[in-house]
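Note that this complex is displayed minus one protein chain, with the remaining chains in position.
Note that the chains take the letters A, B and C in the order they are written out, and that residue 1 is the start of every chain.
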Amino acid sequence: MLVVMNQNATEEQIQNVARVIESKGFISRISVGEIRTVISAIGTKHIDERDFELLSGVAEVIKLKTNYKLTAREFQNEDTIVEVNGVKFGGKYTGLIAGPCAVESYDQVDKTAEELKKSNLKILRGGAYKPRTSPYAFQGMGEEGLKILRSVADNHGMAIATEIMDISQIEKFMKYVDIFQVGARNMQNFNLLKELGKIHKPVILKRGLSSTYEEWLMSAEYIMSGGNGQIILCERGIRTFETYTRNTLDLAAIPVIKKLSHLPIIVDPSHGTGLRDKVEPMSRAAIAAGCDGLIIEVHYNPDCAMCDGAQSLYPSQYDALYNEIKQIAPIVGKEIL
Amino acid sequence: MLVVMNQNATEEQIQNVARVIESKGFISRISVGEIRTVISAIGTKHIDERDFELLSGVAEVIKLKTNYKLTAREFQNEDTIVEVNGVKFGGKYTGLIAGPCAVESYDQVDKTAEELKKSNLKILRGGAYKPRTSPYAFQGMGEEGLKILRSVADNHGMAIATEIMDISQIEKFMKYVDIFQVGARNMQNFNLLKELGKIHKPVILKRGLSSTYEEWLMSAEYIMSGGNGQIILCERGIRTFETYTRNTLDLAAIPVIKKLSHLPIIVDPSHGTGLRDKVEPMSRAAIAAGCDGLIIEVHYNPDCAMCDGAQSLYPSQYDALYNEIKQIAPIVGKEIL
Amino acid sequence: MLVVMNQNATEEQIQNVARVIESKGFISRISVGEIRTVISAIGTKHIDERDFELLSGVAEVIKLKTNYKLTAREFQNEDTIVEVNGVKFGGKYTGLIAGPCAVESYDQVDKTAEELKKSNLKILRGGAYKPRTSPYAFQGMGEEGLKILRSVADNHGMAIATEIMDISQIEKFMKYVDIFQVGARNMQNFNLLKELGKIHKPVILKRGLSSTYEEWLMSAEYIMSGGNGQIILCERGIRTFETYTRNTLDLAAIPVIKKLSHLPIIVDPSHGTGLRDKVEPMSRAAIAAGCDGLIIEVHYNPDCAMCDGAQSLYPSQYDALYNEIKQIAPIVGKEIL
Partner (left out) sequence: MLVVMNQNATEEQIQNVARVIESKGFISRISVGEIRTVISAIGTKHIDERDFELLSGVAEVIKLKTNYKLTAREFQNEDTIVEVNGVKFGGKYTGLIAGPCAVESYDQVDKTAEELKKSNLKILRGGAYKPRTSPYAFQGMGEEGLKILRSVADNHGMAIATEIMDISQIEKFMKYVDIFQVGARNMQNFNLLKELGKIHKPVILKRGLSSTYEEWLMSAEYIMSGGNGQIILCERGIRTFETYTRNTLDLAAIPVIKKLSHLPIIVDPSHGTGLRDKVEPMSRAAIAAGCDGLIIEVHYNPDCAMCDGAQSLYPSQYDALYNEIKQIAPIVGKEIL
C-alpha cells in the first residue's frame, strides 16, 4: 500500500501515518518528493487501505493489486492446461463444451448428444440444478438430471460439465460429474469455493455479473489455495447499461486474464449475448481473440426448449460454427481437436 | 408478453407468432394498429420473451414486469411492518440497527454495545461469518462469534442481526440469532433463500451489487413464497463506473420500492459509501427520503477494527447522527423510537 | 505517477523504467522495498501512465489523482460562494432554482413564474435550446425563448438560468441570461468550456451521464483555468444498469465533491429520477446530505407540458417541498432564504 500525502501535509501528519502503518504490523518507508511525500507500507498481511484515507494530511491511498496470488502469472509462468476426456484447455489448446441449457428428459439429452457427436464433441453440458431469477420458473430435474447426463455421456463416450449450486450437492456431483461448474451468481459463494478447493475434479468458474478481473481471480484463489489447481475461468458477459443483449460479453478479458494469470479462460457466448444469432459471431470473435475454449448451448430442437431456447443453437448451426472456428484457431496459434 | 410486429410483417408471419404463443399454453390476442400489429400472450405460466424475438416479422418483444408477486403492492396494499424487540420497520416506523462489522472478541462487542445503549439502541449487528473477497482475509469467528453476540445482547436487552452465508448454518443461527441477514453476494443464492422461506424469523435481504429492483423483489419472492413474509429489504449501494466511493448508494430505491412493494426498506450507508465521513450525510439523506430504517457500522474504537474500520462510526458520531435523524424523521411523517 | 515493479524484476528493468521516466522530462526516484521496488516520477507535466505499463518488469502503474487543480480544495480551502440575484450557493447557503423544462410560450412561463413567486423563488429556469435524443422531438424555441424568459423574469424580479448548447449561442446568451447551464451531454464539449472560461457570468456545470468525479472537476478546471471561477457543479444522475429510474441519482457526490473541491454543488432531482413522485423524496434527501442548492422542474400545468411533464412538479407540490426543506436545512447547518 502507498499513502500519498497532500502537498501541504505537515511533518507531524507524515510521521503519524507512518506510526499507524507500523502499528498494524507493517514496515513504513517515507519517500520525500519535490511536491509530495509518499509513504509505503511493506509486509505480507492483508491491509484495508481505507483506514488511511481519513488520516489528516492524506491525499490518496493506493492499494497494490497483485499480492502473493497462486493464480498469478508471477507465481507460475507456464500455462496451466486442464485436460478432460482427451480435451485440453490452455496453452495452445482450445477445448469445446456444448449441450442443452437444462436437462429436460433422457430423450432430449440423448438426441442432442447424438447430433453433437457428429461434430466431434467430447464434453457435454446440461443443467440439472437451475438458478432462476423467479421462484416460479423451472428449477431443474435435480439428481434425476445428473443420472440422465451420466448415462447419455457414457453411451456416447463423453464427459459432462454441469452447474453446482450448493455445498450440499457436492457428494452427489462426485458420483456423476466430470467438471463442476460454478455459475456467475455463485462466484462469490465463498463457502462453496472453499469446498471445491478440496476436491480433485476440474472446476469452471464463471465470472460474476459485475465482478472485476481481480475479484474473479481472488475467487479462483479460494479454490486454488484449498489445493485444487484444475480451474477453468469462464467469461460469460457482464452487466452494463446496455440492455439490448442479455449481457455485454467482455472479450478483452481473454488477453487480460492471459497476462495476469496462468489459468485457462473460456467463453460462454450463449449467456454472454442471450440470442442465438449473436452466438455465432461472438464465438468466432472469442476464438480469434485467443481463448482456450467455448461452452455453447445447443438443443436438438431449441423451439421446444424449456429454458433459454432463444440462445441455443440448432445442431446444424453448431456444426457450421465448428467448421469456421477450426479454420480461425490456427491463424492465432491455437489448435481445436 | 406483447409481441410487436414489423411495419411490413405479413399476415402469415402474424399468424405464425400467434400459433407459437398458443403452442406454449397461452391465449393469443391480435390487435391491429394503423402502422403495426401487436400480439398479446395471456396466461399465468412463465414465458421467455426471447423465444419470440427471432421469429420472422417480429420487431420487438416486451415482457410485462409485475406478474402475480406476493411481494407486490398490487397483491397487498397495506405496508408490511416487521417488529423485533419492540423496534418496528415499515409503515410510519423507522428502526435502527447498529454495531461492529465483525465480532472480534467479547470485550469488543460488549464495549460497543454499552456505548450504543446510551443512544437507545435495541438491535445489535455484528458479523460472525464474513464473506471476504480474498481467502487470506479474516473470515470471522464462526459459532464462537454467534455466542458472543447472543450473550452481549442478552446482557443489554438487545436483539441481534447477523449475516448467514450458507444453508448449513441455519440450525446454528436458529439457536442464537433474531434477524437473519442475507448479504449482497448471496442475494441470488436461491437454495439459501428457499430455506429461509421455511423459518419463522425476520430476514434482511440486501440488494445484490448489480441487481435490478425487479430481481431483488424476485429474490424476496423466493422467501415469501416459502411462507416467510417477515422480510426487510436493504439498499447497500450498487456497482457503477465510479470507484471513488466503495459503491453508489441508490437512495431512489426507497420511493421506488415503496411504490412497487409493501415490504419495508432500510439503508446501509456504511457499505453504501465505504467511508466514515460519508456515512453521516447519507444516513440523513436516507431518512429524508423516507426509508424504514438504517443499519450502521459502529465500533467502540474503529482505528483498531479488524475489518472495515474505515467505514465504522465512533459511538459519539452515532449518537450525534441519532439526534439529527430524530429531528428529520417527523418532517417526512416517520417516527424513530 | 508511481511505477510498481514485479517481485522478480531485474535491476536492469528497474533502471530502464527510471531512464524512460527521465526521458519524458521527469525526475525519477527509486524506492526499494523488501518485496517490490516502486519508482516515482516527479514533475509538473502531464503524463500518460500507460506508457509504462508495457515496459518489462512492470507490475502496475499508478496515476496520482489530484495535480495542481484550481478547483481543488487543496488549492483554495474556503468554500466558493456564487451569488445571483441575492441567492447564494455554497458555504452555509442553499439556493433554489425552479421552472419549466422547456419554454413553450410567454403565457406558460409567466403563469409558472407567478406561481413560483409565491414560494419565494428568485431564479427561474427554462430551456430555450433543447438537446433531444431524437431529431424529431421538439427542439426548443431558440432566441424567442430567451426573450420570453428575460421578459417574464424581469416582470417578477427574477434571474434566469438556461442551457447553452454551442459556442455560437454565447453572444445571444450574454444579452439575456444570468446563469449559463452546461448540460450533461456537453460536459466534455471542451471548446464550449474554454469559451465559458472567458465570460463573467456563473456557469452551472452538470455532471456527464457516465463521468467520474475527477473528469467532472477537470471539466470545471477548463472553465476556471480560463479565468471564470463562478462555477456551480450539478449532480443530475448517472447511467447505471438500473433502468427503472431515468438515471441513478448519486447523492454521495455531495460529501465527496465538498471534500475534493471548494466549488458549490447542487442537485437536479428532476432529471436524476425522471418521475415526479420521486422528485420530492430525493430533493429532501439532497438537502439532508448537505447540498448547496436544488434545480427543480416545475410547470403550472405539467399534464400539458411539451417536454418532460412527467418529471415536473405542480406548483403546489413545489410549495409543500419548499416548506419541508426549509425545516431540514438548519438541522444540517444550512440556510435556505
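In this text, contacts are C-beta pairs under 8 Å (C-beta built on N, C-alpha and C of every residue); 3 or more make two chains touch, one makes a residue touch a chain.
Please read these numbers as outputs of a predicted model, since none were measured by experiment.
A.B. asks: Taking the full complex into account, find the residue in A:7, A:119, A:168 or A:240 that is in contact with the omitted chain.
C.D. replies: Among A:7, A:119, A:168 or A:240, only A:240 touches the chain that is not shown.
A.B. asks: Can you work out which residue in C:255, C:274 or C:293 touches the chain that's missing from view?
C.D. replies: From the options C:255, C:274 or C:293, the contact with the absent chain belongs to C:274.
A.B. asks: Of A:254, A:296 or A:313, which one is in contact with the hidden chain?
C.D. replies: A:254
A.B. asks: Write the list of subunit C residues that the hidden chain touches.
C.D. replies: Those residues of subunit C that touch the unshown chain are 20, 46, 48, 50-51, 53-54, 68, 131-138, 165-168, 185-186, 188-192, 194, 209-210, 215, 218-219, 221-222, 225, 239, 274-277, 303, 307-311.
A.B. asks: What does the interface between subunit B and the hidden chain look like in terms of residue numbers?
C.D. replies: Spelled out for subunit B, the touching residues are 2, 4, 6-8, 27, 29, 31, 33-36, 38, 40, 42, 44, 59-60, 62, 64-66, 74, 210, 239-241, 243.
A.B. asks: What is the set of subunit A residues that contact the non-displayed chain in the whole complex?
C.D. replies: The missing chain touches subunit A at positions 210, 212-214, 238, 240-245, 248-252, 254-256, 259, 272-273, 277-278, 281-282, 284-290, 324, 327-328, 331-332.
Going forward, only the chains that are shown with their structure count from here on.
A.B. asks: What chain is the most remote from subunit B, judged by the mean position of CA atoms in each chain?
C.D. replies: C
A.B. asks: Using only the C-alpha atoms, find the rotation that maps subunit B onto subunit C and quote its angle between 0 and 180 degrees, to the nearest 5.
C.D. replies: An angle of 180 degrees brings one copy onto the other.
A.B. asks: Could you put a whole-Å number on the gap between the CA centroids of subunit A and subunit C?
C.D. replies: Measuring from centre to centre gives 38 Å for this pair.
A.B. asks: State, to the nearest whole Å, the distance from the C-alpha centre of subunit B to the C-alpha centre of subunit C.
C.D. replies: Inter-chain centre distance comes to 30 Å.
A.B. asks: I need the residues of subunit C touching at least two other chains; which ones are they?
C.D. replies: Residues 210, 240-241, 243 of subunit C each touch two or more of the other chains.
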